[in-house]
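Below are the structure tokens for one structure; questions will follow.
The other protein chains are all here in position, but one chain of the complex has been omitted.
Read from first to last, the chains carry the letters A, B and C; within each, the first residue is number 1.
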Amino acid sequence: MIHAYQVVVVAPYVAALVLLVIPGYRLGAITNVVASALTFAAGLWLVVSERVVSDYAIVDEFNIVFIAINTLVGFTTALFSASYIGHEIETGRLTPTLLRFYHAMFQAMMGSMNLALIANNIGLMWVGLELATLITVVMVGLYRTPQAIEAAWKYFILASVGISLAFFGTILIYLAGQPALGEGVPAMTWNLLQAAASRMDPAILDLAFIFLLIGYGTKVGLAPLHAWLPDAHAEGPTPISAVLSGLLLNVALYALLRFKMVVAGQPAALDPGPIMIVMGLVSLIFAAFMLYQRRDIKRLFAYSSIEHMGLMVFAFGMGGPLANFAGLLHMTMHSLTKSGIFFAVGHIAQAKGSQRIADIKGLSVTHPRLAVAFALAVFAISGLPPFGVFTSEFLILTTTFAREPWLALLPAFGLLIGFGALLMRLQDTIFGEPVGPAHRVDASSVPLVLHLLLVLTAGIYLPPVLVAWFQRAAELLG
Amino acid sequence: MNHAYEISHLLAGVMLVTSFALLYQQRVAAVLNTFAAQSIALALAVAWAAWSQDRPDLFITALIALTLKGIVIPVALHRTVARLGIHREVEKVVGVGVALMVGLALTGLAQALLFKVTHGTASHAREELALALSIILMGFLMMIVRRNAVTQIVGFMSMENGLILAATGARGMPLVVEVSVAFSVLIALFVFAVFVFRIRERFDTIDIEALDRMRGDRR
Amino acid sequence: MTGDLVVQFLAQGAQMFMVLLIAPLAVGVVRRVKARLMRRQGAPLLQGYRDLAKLLRKESVVAENASWLFRSAPSLIFALTWVAAALVPSFASGLMFNWAADVVALVALLGAARALLALAGMDVGTSFGGIGSSREMMIATLAEPAMMLIVLTLAIAAGTTRLAGVADFFIAEPLAVRVSLALSLVALIIVALAENARIPVDNPVTHLELTMVHEAMILEYSGRHLALIEAASYLKLVLYLSLLICLFAPFGMAPANAGVGGWAIGLLAWSAKLLAGAALLGVWEVSIAKMRVFRLPDFVGIAFVFGFLAILLAFLTRGALE
Partner (left out) sequence: MPELYVSGAALGALAVAAAVATLVRGPALAFVYPLTALAAMALGIVDLRVLLGGGELTVWLPIGLPDIGLHLRLDALSAFFGIVINGGVLAASVYGMGFDRAKELTPRVEPLFPLFAATMNLVLIADDAYAFLFSWELMSLASWALVVARHTDPESRRAGYLYLIMAAIGTSALLFSFGGLAGPAGGYGFDTIRAHPPGPLVAALVLAAALVGCGSKGGLIPLHAWLPLAHPAAPSHVSALMSGVMTKVAIYGFVRIAFDLLGPPAWWWALPPIVLGAVTAVLGLLYAVFDRDLKRVLAYSTIENVGVIFVALGLALAFRANGQEGAAAVAMAAALLHVLNHSWFKSLLFLGAGAVLHATGRRDLEGLGGLIHRMPRTAAFFLVGALAISALPPLNGFVSEWLLFQAVIAAPALPQAALHFASPAIGAMLALAAALAAACFVRVYGIAFLGRPRSIEAARAHEVPMVQQIAMGGLALLCIAGGLFGSVLAAMIAPVLRDLVGSVLPNSGSGPTAFSLIAFDPERSIYDAPVIAFFVAIASLTTLLVVHRLSARRTRLGPAWDCGFPDPSPATQYTASSFAQPLRRVYGAVVFAARETVVMPPPGDARPAQFSVVLIDYAWRVLYAAPSRAVVRLSERLNALQFLSIRRYLVLMFAALVILLSIAVVTI
């Protein structure tokens, strides 16, 4: 009897192998969609089937949401990419061989991320996360333009250093857990570590958390460890940007939070809260200012991802049931919205044949529907109602003000600065007299609409079961 | 079996010394030799751990360390260096003296951090851990105080030596072997990447400064 | 009872017609006094009545592009001013509709008349009208804050904004908060000069473009329209004079329940005081020169300052009383 979580992890890898041998990119694209649909189905099955805690796999209230999101966005992205990537062949940016490679890597990446999410073993999670990272490195360099290769190289070096530091942190966690849990696998198992946290050596925990914060923080894209993120988003294929912002950052943050749970279990250890608050605020405000000078629309939204990651880290740093709840909600909403935005950006790039903001004007005249969808997506990410991001930002800011009135000014300041830049760019792109070419967009708009609908629903109504999961996870996060 | 610790500490100490030597070296060739020495020391340390903790699988790690990092990569890099004709002085960002001072400070920091560790198995392993940590930090330092790609790769590899050391020092830690393999692959990719860029002649030198001339988003 | 009501009503009506009746005479007095002080023969005292009658008889010339507003403004302006003037307690404080005479409302009624006049001035579209209207409104913005301060002082002193109430209060205790009252008296006089377009704010007899204010606004009017506007300005003068009287020299005013006899006395006293005030105005006007338009802020500013001082002093004295 195989269990859903096994399917969720294994299916993509199998699909990857299959895709490696399938000739013809259309067939490959279809296979990719089918495989992702399968994984998504398995994810849903996982949601409804009972929770799992085995030596190597864990599925609890905390990660179930992220598995669901992961498989869902994986599916929608595959859908988008299937209708999008053909265009790349026509424009000659990709060869069929590369495209076959692309599809295989896509599945492998999804599988690795699912592995990282489901792993009950900190070593296994590390492996999964690093695998996903290295694959994305290759994907970023896919176009083989100088810029793409440079972005990939930068990503590669920074990520490798991050990997090493994270691994050292992992070793330290093992060392901390070893006395309590004995040698071997148990000392690397999430649920046991969490349970035994109070009996661990605080000093080692602190050291471990710092290394993990820097190591995984590099993947979360916290300033000043963010340098790889904008270029990687800008130079890679758009579907990959969507997956990067929507999923990989989340998975990295998920890892960080797991470790925070462990550290939170040991009162004697250094409180990670202030550190996370500072790093979060730095990323938030820094990214907000960086938005103003952007000329590449994908890089623009990459920086906005940094901004929102900063806000989440800030929220988790604040801690407490309300802020943690808001942080988790924000993670979910951000990954849905941001991947949706990248879908829209892909459409725009096809419509105008360029991703330079200067070349994009008057969309609301040439492509009214696309313009409306894009505007809605941007408003959603800016935390305006009726979208879910508004809910999370509402909770974060209000509860912060209620607890630390003066501290609340900083995130609000950052968000306002960021909103100023995004709104400016939005108005530049959708308003005014259209310039340049206005091609027909053949990429499917279903994924974008789907994501917008989900975010909209969340802004108006949060299903109680979701709320229950989040609240449970929030109290674990301390 | 107290001497087990002493021997492993001895080997770790040797590695630390080699790290300092790496910071000190002026010429690429010498850097590579020193690194080879460090890797061999690592191999010995791992082998010793494998024997003393009787975990035969660690011998694989030792073997990898010895062959790949002790011999193959240094030789390969020697070739490259010769081919690229950059075996003269390595351009440094800060002087050797400063680098060594910073290295000392980092070592002190590492000691101070692990001094707090009080109980559990960790406390036995803590000196070794401290040494590993300082090796890692100094590898990182080497990556940022040297300007050319080969020395940076070496820096990264000595960082990773420190990691393997720490991993083996942690008694009974699973996956060490797999991870060491993974890291070797990573390094292979590193070296490979440099070669690739060289072969495709996208970048006429492998000085990393040149690798990122065309940072995106210019006007 | 009903008879009493009728009498009351008649008394109110009487006040209404008294002000109308006496207005031209008051103006005549002013002019006569000025003339005499200038060693001129001067027009007879009743000249004002003659002027009105003459204007009413003349045909009125209206510019082609004048609108209905231009034609209907005069009667409205006249009516508003008349009502305002009739609301100020003159010879008796407790008349039937005395409660309707709220200071704030009174000022506002005059404001409405002024706005209409300014609009009428701009209707034909000559630059004269523009000059007059713009300057008139500017002067109003200077005068109204001062007026508000005066009202505030009185309200603090008397605890009401009903003119009759204020008058009663001053009849009852004529020595109340004297200093601040003196100050606000000066302020009110200055405001009155500004509002009535008298020297030094404006010269009612000039027709020199650069200095005209009120005359410029009504330059296009003639015949019966002009008559109404002139009458309105006469009434305004009477209004301010009797306002000054009822606030600062209420003695002789008949109390609420005084019969016809009391009213007669009050009437005599009031007319005497009114004409005396007119004469004083004449004296003042010959003894001072017209100011340049943009010196006015300084002049009316004095009223503002005095009004403010008056209130502060009122606070202090009240604090002393408490």
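Here are some notes:
One rule holds for everything that comes next: contacts are C-beta pairs under 8 Å (C-beta built on N, C-alpha and C of every residue); 3 or more make two chains touch, one makes a residue touch a chain.
Predicted model only: the values in this text are computed from it and were never measured.
Contacts of the undisplayed chain with the visible chains, over the whole complex, involve A, B, C. Set against the missing chain, the residues A:G128, A:G177 or A:P202 yield one that touches it, A:P202. The residue touching the chain not shown here, chosen from A:V52, A:L423 or A:L450, is A:L423. When the full complex is taken into account, the listed residue touching the unshown chain is A:L270, out of A:I89, A:L270 or A:A358. Although one chain is not displayed, its contacts with chain A can still be listed: residues 153-154, 157-158, 161-162, 165, 202-203, 206-207, 210-211, 213-214, 218, 224-225, 227-228, 230, 270, 275, 286, 289-293, 320, 322, 364, 368, 379, 382, 384-386, 390-391, 394-395, 397-403, 405, 408, 412, 415-417, 419-420, 423-424, 427, 430-433, 459-462, 464, 467.
Chain C residues in contact with the hidden partner, per the touch definition given at the top, are 56-65, 67-69, 75-76, 78-80, 82-83, 86-87, 97, 99-100, 102, 104-105, 108-109, 111-112, 114-115, 118-119, 121-131, 133-135, 137-138, 140-149, 151-152, 155-156, 159-162, 165, 219-220, 223-224, 227-228, 293-294, 297, 304, 307-308, 311-312, 315, 318.
With the whole complex as reference, residues 93, 106, 109, 112-113, 116, 137, 140-141, 143-144, 147, 152, 208-209, 211-212, 215, 217-218 of chain B touch the missing chain.
Just so we're on the same page, only the chains that are shown with their structure count from here on.
Common neighbours of chain A and chain B under the contact definition above are absent. Distance from the centre of chain B peaks at C, each centre being the average of the chain's Cα atoms.
When every pair of chains is scored by its C-beta contact pairs, the maximum goes to A-B. If each chain is reduced to the average of its C-alpha atoms, the one that sits nearest the average of all protein C-alpha atoms is A.
Computed from the mean C-alpha positions, the centre of chain B lies at a distance of 100 Å from the centre of chain C. Separating the CA-averaged centres of chain A and chain C is a span of 78 Å.
Chain contacts: chain C has no residue touching two or more partner chains.
Chain A has no residue in contact with two or more other chains.
Chain A contributes residues 123-124, 127, 130, 134, 146-147, 149-151, 153-154, 156, 160-161, 163-165, 167-168, 171-172, 174-176, 178-180, 183-185, 187-188, 201, 203-204, 207, 230-231, 234-235, 293-296, 299 to its touches with chain B in the complex. For chain B in complex with chain A, the residues that touch the partner chain are 113-114, 116-122, 125, 129, 132-133, 136, 140, 143, 156, 159-160, 162-163, 166-167, 170-175, 178-179, 182-183, 186, 189-190, 193, 197, 202, 211-217, 219.
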